[in-house]
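Let's turn to chain A:
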Amino acid sequence: MITPTHYLLLSMALFTIGLAGVMTRRNIIIVFMSIELMLNAVNINLVAYSAQVQNLVGQVFAIFVIAVAAAEAAVGLGILLAFYRNKETVNIDEINLMKW
Partner candidate 1 sequence: MVELVLIPLLKIIVVLNATLLGVTYMVLLERKVIAWAQSRLGPMRVGPYGVLQPVADAMKLMLKEDITPARADKWVFTLAPILSMVPALVVYAVIPFGDQVHLFGRQISLYITDINVGLLYVVSVTSVGVYGIILAGYSSNSKWPLLASLRASAQLISYEIAITLTLVSVVLMSGTLSMVGIVTSQASQGVWYAFIQPTAFIIFFIGGLAETNRAPFDLPEAEQELTGGFHTEYSGMRFALFFLAEYANIIVVSSVATTLFLGGWLRPFPNVEFLSFLGVVPGWCWFLLKSFVFLYLFIWVRATLPRYRYDQLMRLGWKVLIPLAIANLILTAIVKVALA
Partner candidate 2 sequence: MAEAIAFYVLAACILGFAVLVVTAKNPVHSVVFLVLDFLCVAALYVTLGAEFVAAIQVLVYAGGIVVLYLFVVMLVNVKRPPEAFRAGGRHAMLGLALAGAVLVEAAAIAVWSRLSPAAPASAAQSLPVSGNTEQVGWLLYTSYLVPFEVASMLLLVAMVGAIVLARKES
């Protein structure tokens, strides 16, 4: 029997993998992708609980999360391209112009 707890654990593990990616990788595109993994982990939770309590609001919010992820990807990658044109790098450690 698969309970929401299973989905919760799956989502936790996926979130942690995404977090580890954000923390360890230096390529900003992979950092973005790890963030997408984390958003997906949240979505799994929303949809799983929506199925459990028979209330579709969870799915509605999953759709909002996907919309926000699309916006985030578009703007994030736009910034990245603009940055890449100036500095020819996608390594976050080299993105330190604003560092004091």
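Behind the choice of candidates: all candidates are chains of the complex that A comes from, given by their letters.
By our rule, a residue touches a chain if its C-beta (ideal position, glycine included) is under 8 Å from a C-beta of that chain, and two chains touch if they have at least 3 such contacts; residues count from 1.
Model, not experiment: these values are computed from the prediction.
Trainee: All of 1 or 2 sit in the same complex as chain A; which one actually touches it?
Mentor: So the chain touching chain A in this assembly is 2.
Trainee: Over in the complex, which chain A residues touch candidate 2? Could you list them?
Mentor: That would be residues 1-6, 8-10, 12-27, 29-30, 32-34, 36-37, 40, 43-44, 47-57, 59-60, 62-64, 66-75, 77-82, 84-85, 88-91, 93 of chain A.
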